[in-house]
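Below you'll find the structure I mean.
The complex is shown incomplete by one protein chain, all other protein chains being positioned as in the whole.
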Amino acid sequence: MKAAIIGGTGYGSIELVRLINKHPYMEIGSVVSNSQAGFSFSDVYPHLSNSIVQPLETFNVDRLSEENDIVFFATPSGISSKLVPKLIEKGKKCVDLSGDFRLRNAEEYESWYKHSPADEKYINQATYGLSEIYAEKIKTSNLIANPGCYPTASTLGLLPILKTNLADYESIIIDAKSGVSGAGRGLSLTAHYAEINENLKAYKLGAHQHIPEIEQVLQDELGNPITITFTTHLVPMTRGIMCTIYVKLKENINTNEIHHIYSEFYKNKPFVRVRPEGTIPATKEVCGSNYCDIGLHVDPRTNRLTIVSVIDNLVKGAAGQAIQNVNIMNGWAEQTGLTDIPMYP
Amino acid sequence: MKAAIIGGTGYGSIELVRLINKHPYMEIGSVVSNSQAGFSFSDVYPHLSNSIVQPLETFNVDRLSEENDIVFFATPSGISSKLVPKLIEKGKKCVDLSGDFRLRNAEEYESWYKHSPADEKYINQATYGLSEIYAEKIKTSNLIANPGCYPTASTLGLLPILKTNLADYESIIIDAKSGVSGAGRGLSLTAHYAEINENLKAYKLGAHQHIPEIEQVLQDELGNPITITFTTHLVPMTRGIMCTIYVKLKENINTNEIHHIYSEFYKNKPFVRVRPEGTIPATKEVCGSNYCDIGLHVDPRTNRLTIVSVIDNLVKGAAGQAIQNVNIMNGWAEQTGLTDIPMYP
Amino acid sequence: MKAAIIGGTGYGSIELVRLINKHPYMEIGSVVSNSQAGFSFSDVYPHLSNSIVQPLETFNVDRLSEENDIVFFATPSGISSKLVPKLIEKGKKCVDLSGDFRLRNAEEYESWYKHSPADEKYINQATYGLSEIYAEKIKTSNLIANPGCYPTASTLGLLPILKTNLADYESIIIDAKSGVSGAGRGLSLTAHYAEINENLKAYKLGAHQHIPEIEQVLQDELGNPITITFTTHLVPMTRGIMCTIYVKLKENINTNEIHHIYSEFYKNKPFVRVRPEGTIPATKEVCGSNYCDIGLHVDPRTNRLTIVSVIDNLVKGAAGQAIQNVNIMNGWAEQTGLTDIPMYP
Partner (left out) sequence: MKAAIIGGTGYGSIELVRLINKHPYMEIGSVVSNSQAGFSFSDVYPHLSNSIVQPLETFNVDRLSEENDIVFFATPSGISSKLVPKLIEKGKKCVDLSGDFRLRNAEEYESWYKHSPADEKYINQATYGLSEIYAEKIKTSNLIANPGCYPTASTLGLLPILKTNLADYESIIIDAKSGVSGAGRGLSLTAHYAEINENLKAYKLGAHQHIPEIEQVLQDELGNPITITFTTHLVPMTRGIMCTIYVKLKENINTNEIHHIYSEFYKNKPFVRVRPEGTIPATKEVCGSNYCDIGLHVDPRTNRLTIVSVIDNLVKGAAGQAIQNVNIMNGWAEQTGLTDIPMYP
C-alpha cells in the first residue's frame, strides 16, 4: 500500500517516514512539501540519505490520488481543512495529524485555533482516532482526526477512573509537561536553544487549544460536560510528554484497587502498559515507541488519585498512533510495524 | 566575620563558598570535609583554584569555634543534629541547611527521615529560616533551620492566598519539578547522566520528606492542620525548581485581584518578584540568584488559581537563603552580597 | 536462531536486546546477569516491559550452550577472556563486545587494560570485527572481537586516505568526542548528571586504551607501524561519537578528488555514507542506526585533510556492528535487521 505524506519537512512528517519505512504493508509513495518542492528529502534531512529517494513535490490532487492509497496530513492547523475534502472526493482515505477535524463544534474551533473551521460535512465524517477507545469506528472510517499529543496522554490516563463512579468530575487537574519537539520545526524564541536549555517554562495557562479536545472526549465518554484545569510546561528535552493528573476520589479506595481497574480496562490494549503498583513511568521508557505507560498512586491522607501518563509525543502522540489507526482501518494487527522496543538510554 | 562550612564537598557547600566569596562582611574561615580532609579544596573542585586556599579539615569543635563566628551546616540529614549542639554550647551561631531542625515533632521527623531526631532542647531553640515570613524571629535566633528547596518555593507561593479567606484549604495541590543538583553529589542511578538526560521522572509520590515541612509552615501560619497533595519530578537540567500550585477559590475573583494581593504581601520583600499579570516565570530567569519569582493565573471556567513559583534550588532554596538569614541575624541589609543579576542565558 | 547475552544489565546489552528484537532470524534465548539473576529484565529496565519475558539468569555454560546458538558478551574487560573459551569449546560462536580479544599483543593488552590478557590460543582464533574491512575473515570465524566505538569511527574515517600514497603517516591526529553512554551504567562522578551537563571535558589524553587498537588496525592494513595522536572528550549528550581527524597530504589534491576516493572505497558498503562535498555529518543524523557517516574537507591553505566521522556509539560502535557481524557469519544480507532510519530529532 502506498502512502503519501503532506507537510513533508516537519517533525511529524519525518517520524511518519521513519515508521512507514519499517512497516511491512506500507511504503512511501509521495512526500509533499510546497516550500521545498524539487529538493531531495535528504538535502533537507541528511539522516534520510540512502533511505528515501523520492524528491519532495508540490500538492497535486490528481497525481497524489493516482499514486497513493492513503494520505497522511502532518500540516499546521488550517491547511488540511482545505485539502482533505479534495482527496476524500477522490476516494482516498485520509489521516489528519493536525487539529482541523478534531473539534465537532465549529465555533469552538474558531475560538481556540483562530482559523475558520473545516466544512461541517467533513467534520461529521471524521472519526477521532484515539485508537484504544474508538477502534470500532476507526475500522470503517475514511477520515481520521488523529488526536493531539496532550489529549492522548491525558484521556488514556483519565478514562478508566472516570468511567467508574469513584471520581469527582469537578476535581480534574492535568499538569502536563512536554519536550520541545512538540513545538515543531518552525523558528521561534520558545524553541531557541539558549532560551530553553537548562530552563523550565510554564506556558499558555488555561489557554491551550488541547483543552476543548480533551473535554470533548471526556464528555463523549461520560455523557456530561466536564471542565478541566490544564497547564502545560516546556521541558528541556526533545521528545516525551508526561501528564501528571489529579483526581479526587469520592470513596476510600487504595492504589491496588485502582490498579486493578486500570489493568482490566487496558487488558487487551497492547500499547498501554499499566505499571506495577509502586512504580511510576518516566518519559524515556517509551522513547521512540508507541507505548503509553501509566503509573498510579492514591494518597490515603487526601484521598486523591495521582495518575502519571507518559508517551513519546511524536509516536503515540502523533505518527505512531496514525499508523496504529491505519492498521485498524485495514484490518491488520494493531501492532503491525510498531513493535520496536523503546530506545534506551 | 569568619564563616565555617561543614560538609565541604557537597553542592550546598560550594554554593555557600561562591556566595560568601562575594559577601562584603563575611569571609571563609574553615571548610570541614571529613572524607577529603587534608586535600586542598581545588583538588576536589578545580573551579575554586586561585579563590580558596584553605585546606579541607576534619571536624574539631575547639578549632572551629576559635577561628569562626558563624557555622553553616551543609551536611546530609542526621549529622547536624549531633554536631550543632556542640557549637551552640560554644556560643556560636549556626545555620543548618539540612532538615535536622526543621520539624518540631520528633516522631514525624523519625517517620519521614528514618533517623533519630535531634535533641528536643535544640529543636526548640531553632528558628525556621523562611526569611520573608520569619525575619523578626530570625533576628534574635542563634540556630536557624534553613528551609528546604521545595518548601521555600511552595510556601512563598501559597501563603498570600491562604492568608485571605478566599482559598479552599482542602484543595491544595503542589506539582513540583526540580533540577538534578537537588539530589546532591552522591552517586546514584537517579543522578546518572544517561538515565536522566532526555528524561522526565516523577518520584516519591506522596512520600517526600518535604511534605511535613510544608504542612507545618502552613499550619503555623493558618492555625489549622492542612493536608496537601505533593508530587515531585526530576527535570533534565542542573539548577532550578518550579512549583505549579493549584488552589480552588471559594469566590469569583480575577487574576488582577489576586495579583494585587500578592504584590501587597511582598511589597517590601526584595527577593520575591510577583510577575506582571499575563506573564509566568521560568526557572532560568532566577538562575544563580536569590529571587523567588511568582506568576499567577485564575481560570474563570473552574475558579481555580494556578500559582507558578520558581527559585534556584541551590540559592534561594539553600545557600542564598542561608546568607539572607545571616544578614538578618546581623542587622545587615537583607540583600547584602546577594544583589547579583541572574545568569542568563 | 537463539542468541544469549552475557552482561545483561549494561547499555551494550540492552541495545543488543533492542536490535535482536527486530531481527528476523534471531531471538533472545538467555540473558545472563550475575548481579541481578532471578529478577525479570523489566524490573531493572521498565522500558522492556511486555517485550522481554526471560528472567535474568546466572552464567551456566551447559545451559547456555544447550539453549543458544550464538553468544554475545557485553561485559566489562577481563571477563570474556575467561568465559569465551568455555563456550568456544562447546562449539558455540561468540561475539565479544569488550576489548578482551582485540589486541594481539598480550603485553600491550596488559599495559593498557591492567588485566591479564586472554589465552593466546583464543586470541589467535579471534577475528577483529570491523565489518567493512574484514568481512571475508568474519564469514568463517567463530570468535569475533567486536571493535571499540572510537576505533570504528576512526579507522573507517582514516583507511581510504591512508591506503593511497597521499597521506603523511606521521601527521595523524584524531580529536574524538563521545556522548556519555559510552561510559556505561556504572556509577562514577564522570557520569554524574550535574558534573557533566552543560560541561565539556577532555580526558585520558594520550592514555586511552583504544589507541593501541586503532594503531593495530592501521598497521595491519598499511604494513608499517603507525603512531597517532588521540584525544577523547566527553560531550553532554547520551549517544553519539564524532571523530574529527586531521591528515597532512603529501600532494595538492582537492576535496572533490578526496571525495571520489572515499566514495569508491565504500561503494558497496551500505552502512557507510560518504556525504556530498560541502556537507559535514552531525551525530544525531545516525542516532539509533548502524550508519557511519563521513564528511571530508581539504583546506588548500594548509594542504591538510579534515575527516569528520560519526557513529552511534551503542549501534555501529557496539551492538549494531555485532549484529552486522553475525549477519556476515551466517551468510545473511549484511543489513538484516539493521535497516531502521535514524531517529531524528
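Letters A, B and C name the chains as they come in the text, with residue numbers starting at 1 for each one.
Definition applied: contacts are C-beta pairs under 8 Å (C-beta built on N, C-alpha and C of every residue); 3 or more make two chains touch, one makes a residue touch a chain.
These numbers were taken from a predicted model, which means no experiment stands behind them.
Enquirer: Of C:Val61, C:Ala135, C:Leu187 or C:Ile280, which sits in contact with the chain we cannot see?
Expert: C:Ile280
Enquirer: Have a look at A:Leu158, A:Val180, A:Cys243 or A:Ile258 and name the one touching the chain we're not showing.
Expert: Selected residue, touching the omitted chain: A:Val180.
Enquirer: Which of these, C:Gln125, C:Thr306 or C:Thr336, touches the one chain of the complex that we don't see?
Expert: C:Thr306
Enquirer: Touching the hidden chain in the complete assembly: which of C:Ser77, C:Asn142, C:Thr231 or C:Ser263 does that?
Expert: Here the residue in touch with the unshown chain is C:Thr231.
Enquirer: With respect to the chain omitted from the figure, which of B:Ser49, B:Ser116 or B:Thr190 is a touching residue?
Expert: The one listed residue touching the chain not shown is B:Ser49.
Enquirer: Touching the hidden chain in the full complex, which residues of subunit C are there? Just list them.
Expert: With respect to the unshown chain, the touching residues of subunit C are 170, 173, 175, 177, 179, 194-195, 197-203, 205-206, 227-229, 231, 233, 235-240, 242, 244, 246, 280, 282-284, 287, 295, 297, 299, 301-302, 304, 306, 308, 310, 345.
Enquirer: Where does subunit B touch the missing chain, residue by residue?
Expert: Per the touch rule, subunit B residues meeting the hidden chain are 11, 14, 17-18, 21-22, 45-52, 181, 197-198, 238-239, 270, 273, 275, 279, 281-282, 284-289, 291, 293, 339-345.
Enquirer: In the full complex, which bits of subunit A touch the chain not displayed? Write them out.
Expert: Within subunit A, the residues touching the omitted chain are 11, 180-181, 183, 185, 187-189, 191-198, 236-238.
In this text, only the chains that are shown with their structure count from here on.
Enquirer: Give the identifier of the chain nearest to the protein's overall CA centre, each chain being represented by its own CA mean.
Expert: Closest chain centre to the overall C-alpha centroid: A.
Enquirer: Please tell me the distance, in whole Å, between the geometric centres of subunit A and subunit C computed from their C-alpha atoms.
Expert: 36
Enquirer: For subunit A and subunit B, let me know how many angstrom lie between their CA-based centres, rounded off.
Expert: 39
Enquirer: If you look at subunit B, which of its residues touch at least two other chains?
Expert: Those would be 194-195, 197-198, 236-238.
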